[in-house]
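What follows is part of the complex, with its chains left where they were.
Lettered A, B and C in written order, each chain numbered from 1.
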Amino acid sequence: MAVPLIDARGIVKSYGQVEALRGADFSLRAGEVVALIGDNGAGKSTLAKILSGVERADGGTIEVDGEPVVFGAVEEARSAGIETVHQDLALCADLSPAGNFFLGRERLKPGLLGLFGVLDNAVMRRETQEACERLGVRLASQTAPVSGLSGGQRQGVAVARAVTWARRVVFMDEPTAALGVVQTRRVLDLIRTVRDSGVSVVLISHNMRDVMAVSDRVEVLRLGRRVARFATASVSMEELVGAMTGAIEQQESQG
Amino acid sequence: GDGGGGQIRVTLVQGLAGEEFYETMACGARAKAKELGVTLDVQGPQKFDPTLQTPIVNSVVAGKPDAMLIAPTDVKAMIAPLTQAKRQDIKIILVDTVVEDQSIGLSRISTDNLKGGAAAAKALSEQIGGKGKALVISTDPGVSTVDARIKGFEEEIKASHPGITSLGVQYSHNDVGEASKIVNAALAKDPDLAGVFATNLNSATGAGSALQQAGKLGQVKMVGFDAGPAQVEQLKNGVVQALIAQLPGDIGAKGVEQAVAAVKGQQVTPSIPTEATIVTAGNVSRPEVQKVLYKAGC
Amino acid sequence: MKGVARLSGPQVVWIGLVLAGLLVTFAVLAPRSFPTSFNLLNLVSDAAILLLLATGMTFVIITAGIDLSVGGVLVFSAVAAAKVIDGTGSLALGAATAVVTGLAWGVLNGVLVALGRIPALIVTLGTLGMSLGGALLLTGGVDLRAPAELNLGLGLARWLGVPLIVWICAAITAALALTLAFTRFGRHTYAIGSNTEAARRGGVAVRKHLIKVYGLAGLLAGLAGHLSLAKYGITGVSAHSTDNLQAIAAVVIGGTSLFGGVGTVTGTVIGVFIPVVLQNGFQILGVRPFWQQVVVGAVLVAAVYVDQWRRRARDQ
């Protein structure tokens, strides 16, 4: 079997007194969609933050392509091809949708102006608009700051951004929580498209129907530990809920 | 002090640290202290302000020097901390300024700022031929030394120079740029402005710059206070026409002498008034005037 | 235990240790001058009035506001009190005038901030100019003297060897520390600074509360004016231009964020004492004034760095 793309073992993370992760494992292969599920407060977002370089683990090891890594900063995870849709979206409220979409990857004007760092706002606006429309998200104004967007519009921008830039893995922490019916369907389609293009997807979601619909495998977190892993094809919704709530305990089997 | 038989320890508390007048005073005091073989510490607040000087006096008193030279920043507010110092048996010598309580200060060595202001008025009147509009630029209201100079200036104008119209005082908050703005606006309002009395260095600098920019140097006469190297340079460049020089170095040296005498139980002189000299381009090179110019560091 | 945590918060522990470290260092370096009851009493007495200003500022900054006007309000109130005492001969009336005048300026700040929605920085910069200018108009630019009964009475009075002014400032600070930590008033102060919109949606009367908070800061500045009149015997028209920055610095050193929502009065108390102790210590050690400026600046940064660094370490 090929080396996993990401293999995290025994990840520990505490915030003051609260132990968010108590030795969590997680693995992901190239080109697969893995759903990461668990009850509220199970540690899913914390794990996603650690694996995308936003937070540092207190303990445990992370390997990417079999090589141990320590993500000291987001840039390092990003240059490893990892993008993330955070649950809290992490947008700059005062910037426009395009400003957020291209944040840290701004397009510059061609020629001399570009050398001075002058932004090509027209191009960035157009590309942002296209990416959002692909998700069915309509933006009333392209220049107004995102603080004026509706919840779903904001989430659309964040999802479109991550999907556009990811080269190897995209973490999606509740990417459809605020999206409308149509937009949600489009995101699920997009997840499949992305996977088909070779990028792995980690989907964090409380919507079991969505999980069943797009994932290849499911990993279940409970109280900061991985308590079960399933192939989606061979698991029922009841089993998933049981694993999350602790009604069903599965022995950890190394995959 | 702590050491009993050891060296005599004297502390000088300036009215304002980092100001040429008081730094020159410190130089004079240091030289004298070296000559007499006593230890001298210098402390001073960052503003001429009793609420900032009080904690400094308290700290100095905690260190129990044998004597303290101090330029009190207020005639009244500094009485309480100085009384405390006196009770700790520290010999107190007042330099440059005084407090109202006559029982404080074994010796008082001070310039009469009121007289200095009057001298400035005379000098300015002479420069502008006894007539025209005159503006005063000061730092902030409530600084006793500067207030005294303004008072002396205005009283003298009123009493003996009927041809001069006083435009009153403007305050620069001791900021060069503010002083420049003030003079600019004054020139816009009164293009026939004849003279400026700048009560300290920063006021004179800002005013001078404004006059220079407006091409009015020499046309509008200026009299400044204090005679540090920068001011003398201004005098030589024709930015100011006269300076009122005090004797800070002398004050410092005499202060140390008196302090040492007091500690040793010798006789002290209760009051030593010091002179204010008018310095002009005409007399600046004379040796007796050279003597009163402030020293640039020591 | 929980009560103590609320009063000081974990962040206060480290900065408190920094202060303790400074005290010990100076005591070791100047054993015969620094740790004397004479010196420590002077320290406390020099810090007392600033403490009042900084305590009011703590409330204001926790609401994510700022008050630059405190020095001007202090002076204006002192002038008003001096005039009233002069006119009526009543010390009590003078004290009441100072407090009410301060309150009035504070309420004006609060109204402009809360109802006018003008940035607090601008409002209080404006009222700083207005109150100082007003004080100068009232006095003609000349410092007024406090009547002797005040200066020699309240100004010098002691109880158990400690100046009465210190007792007053300490008592008020303590009461306000408790208010901030344990009452509804304090809770709403934190809520507004944490998220004004959420506080509003939650039904906190945000505007009214802001007016009260700025009013409190003004009232304390007014009282500080009266105490300063008693202590120094003058109104100090030129003496308070850096009060605002000193108070703000004390609040921030004490762990309160300029962005609001967090902070304690206990932290502020420590924040008041760190610069005061540094200056006193260096003066006693005989460090030259220019060096003092350099060293106090550096140690201040270092002290807050230690604080931040230890806090972060704890959070990991």
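By our rule, a residue touches a chain if its C-beta (ideal position, glycine included) is under 8 Å from a C-beta of that chain, and two chains touch if they have at least 3 such contacts.
What you see is a predicted model; the values in this text were computed from it and never measured.
Provide a label formula giving the number of copies of each chain type in the whole complex.
So, if we count every copy in the file rather than just the ones shown, we get A x2, B x1, C x2.
Please note the rule applied: only the chains that are shown with their structure count from here on.
Tell me the fewest steps from chain B to chain C, where a step is a jump to a chain it touches.
Step count on the best path from chain B to chain C: 1.
Which chain lies the greatest distance away from chain B when centres are computed from Cα atoms alone?
Chain A.
Which whole number of Å gives the spacing of the CA centres of chain B and chain C?
32
Could you grab the centroid distance between chain A and chain C? Build each centroid from C-alpha atoms only and quote it in angstrom.
Centre-to-centre distance between chain A and chain C: 47 Å.
Measuring from the mean C-alpha position of chain A to the mean C-alpha position of chain B, what distance in angstrom results?
Once rounded, the distance between the two centres reads 70 Å.
At least two partner chains per residue is the criterion; list those residues in chain B.
none
For the complex, give me every residue of chain B touching chain C.
2, 14, 17-18, 41-44, 46-52, 54-56, 58-64, 74, 76-77, 79-80, 88, 140-144, 147, 169, 173
Mind pulling up the chain C residues that touch chain B in the complex?
Per the stated touch rule, the residues are 30, 32-34, 36, 38-39, 42-43, 45-46, 136, 141-143, 145, 151, 155-156, 228, 231-234, 236-242, 276, 279-280, 283-284, 286, 288-290, 293.
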